[in-house]
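Complex shown without one protein chain; remaining protein chains in place.
Letters A and B mark the chains in the order given here, with residues in each chain numbered from 1 onward.
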Amino acid sequence: MQQPLRLHALVRTLVVTAVVSVTAPVFAAAAPIVFASWGGTTQSAQQKEWAVPFTQASGVQVLMDGPTDYGKLKAMVDSGNVQWDVVDVEGDFAYAALRDGLVEPIDYSVVNKSQLDPRFMSPGAVGSFYYSFVLGYNKATFKNDSPANYTDLFDTKRFPGKRTFYKWSAPGVLEVALLADGVAPDKLYPLDLDRAFKKLDTIKSQIVWWSGGAQSQQLMASGEAPLGVFWNGRLHALQQTGVDVGVSWNQNLTAADMLVVPKGAKHKAEAMKFLAAATSAQAQANFAAETGYAPVNLKSAALLPADVAKTQPDQYKATQINLDMKYWADHRDEIAKRWYAWQSK
Amino acid sequence: MPNAMSTVAEPPVSLPKVSAGLRAARLVLPALLLLIVFFLLPVLSLLLRSVLDPAPGVQNYAQLFGSTTYLRVFGNTFFVASVVTAVTLAIGFPTAWLLAIAPRWVSKLVFAILLLSMWTNLLARTFAWMVLLQQTGPINRLLMWLGVIHEPLILVNNLTGVTIGMTYIMLPFLVMPLHATLRAIDPTTLRAAAICGASRWQAFWRVLVPLAMPGIASGALMVFVMALGYFVTPALLGGPEYMMLAELIAQLVQQLLNWGLAGAAAFVLLLVTLSLYAVQLRFSGRAPGASGAH
Partner (left out) sequence: MLLDFDRLGPLRWVLLSVGAAVSLFLLLPVLFIVALSFGSSQWLLFPPPGWTLRWYSMLFSDPGWLDSLITSVELGLVVMVLSVVLGLLASLALTRGTFRGRALLKAFFLTPMVLPVVVLAVALYGFFLRIGLTGTLVGFVIGHLIIALPFSIIAISNSLESFDTALEDAALICGASPFEVKWRVTLPAIRLGVFAAAIFSFLASWDEVVVSIFMASPTLQTLPVRIWSTLRQDLTPVIAAASSLLVGLTVILMLLGLVLKRGKS
């Protein structure tokens, strides 16, 4: 009685193995990848313009997750059980992440380097989209005399009212303060922190901090802060809903969100393919048209509809300044310490 | 009936009481196990990082105590928590009192309103306050229209906003247990006090408050402790000048990725709070809500 059973079991095992090895490639191709971003309409646009076409072309499903959380990312990498395959992160974090062992190097044999804007590319990260910090003001409040540059922003006599700035330690605010204090754009880095904080102290009591894009829009729309420094896309959205917002592109500061692949990601190869798709010219152009943010692919500009092209940061290159992400990545922690110490005084 | 009034003699056989006590002790095991496996062990390993990350030693603690920023944040946190507890107690006690003794329809209505406010999602409520307290918001507009003020008051993104927001959230946590305690007090006690010649004031401070003390202490402790570690409301309604510990630790964990320092800060907070609790135990003679004096 034993022998027929053993033979039966052996045959069964062989059959199962054969079936599995034939179907395995099919199963492997169907494994979804997880894309984590910040949520809201930005992520919806990323889903619509990048993920959906990618799935149609490659058959790989892209699941949306979020919001991006660096604590979560670190925990994942530490534990070896990485849940995210592609993550949209802030520029300065992206540059530091490779050095800190949190991300995989980008496979530039898959991602086409030649078409990408060199400002937003690094061994460990590739640009997601870019934007500019601009000066925004409430046109109704400042009918006769509108603020035109950062010096005006710090002039509380001519332009009274609360000002709003980005709350977190990140590129942008310190540079604005230095520029307002008369520092020449090419002499911004290394940042003179003492000088920047001193300048900010002159208006500190009038500052309201925005902690997210939504809050910045709420502050402007409600009149709570009639002027401040904003992401250009947010002001554009406000204008489209009929809020009378004035924008000054004078000395606008570029920054970017970047895409990274966490170290130990489970679907690294597909992740790289997704990055290639997301940074392709048409995908970037479609995303720009939908959100008002700017594409990182140099060939996308030609694909933009005329009315969208007008609102893009690359129309305002005359006095444009690129924030130095590499500097920020190298000095991230020490600047953050001083920033939060100053803020809490 | 409060224990102080009972005059029941001990049951004749003492043995069942002893084993009953041990039997009761065993009941704690499920909850204890849950907390040890899913709370103590994971958190302990994170706190251990405070002496291991980035290198073994106490540099994280040295950094914590050596920097005025962090010390200030600690101080702010305890300060804000005290203010919130005091304000919540000030408005919560009369409310609980009303709930305990008012005619049924009044107390039911107030109770229903209390429940309704709790049911609305925390984030939505906090956000509503953000909009309400703005300079161009309805409260300022109303006050200016009434002529009470001429310049809008700054009610949000500062200590005022945090206090209002947190008091709003914490109020039900104080009122509910307190009103249960007040309701459990026998009114005869106070009538007796009046007969004995106590004035209203004396009756209040020397009879009512001591009898309500378990509820007051338990509610106040809960509010204070919650306020210490609270994150959401201070993050949305507060300003950086009074940054609280929870937000600082969140920054360290989620933005600066400095888990060693975060662990150190969390550990110090834990230590201070538990010692406060121990001090309170020493003073009151018994823990609020813990072992009855048998």
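Quick note on the criterion: a contact is a pair of C-beta atoms (placed from the backbone, for glycine too) under 8 Å apart; a residue touches a chain by one contact, two chains touch by 3 or more.
None of these values were measured; they are calculated from a predicted model.
If you put the hidden chain back, the residue from B:42, B:57, B:75 or B:210 that touches it is B:42. Taking the whole complex into account, subunit A touches the unshown chain at residues 34, 38-43, 63-67, 69, 71-72, 75-76, 78-81, 83, 211-215, 217-218, 221-222, 238, 241, 243. In the full complex, subunit B touches the hidden chain at residues 1-3, 6, 8, 11, 18, 20-22, 24-28, 30-32, 34-35, 38-39, 41-43, 45-46, 91, 94-95, 97-103, 106, 109-110, 112-125, 127-129, 131-132, 137-138, 168, 171, 173, 176-177, 180-185, 187, 190-191, 193-194, 200, 203-204, 207-208, 214-215, 218, 222, 225-226, 228-229, 231-232, 236, 245-246, 249-250, 253-254, 259, 262-263, 266, 269-270, 273-274, 277-278, 281, 287-292, 294.
One rule holds for everything that comes next: only the chains that are shown with their structure count from here on.
Subunit B has its Cα centroid 39 Å from the Cα centroid of subunit A.
Residue ranges of subunit A in contact with subunit B, taken from their complex: 69-72, 74, 100, 162, 167-169, 208-209, 211, 218, 222-224, 333, 336-337, 340-341, 343-345. Chain contact summary for the complex, subunit B toward subunit A: residues 67-69, 72-73, 76, 131, 134-137, 157, 235, 239-243, 248, 251, 253-259.
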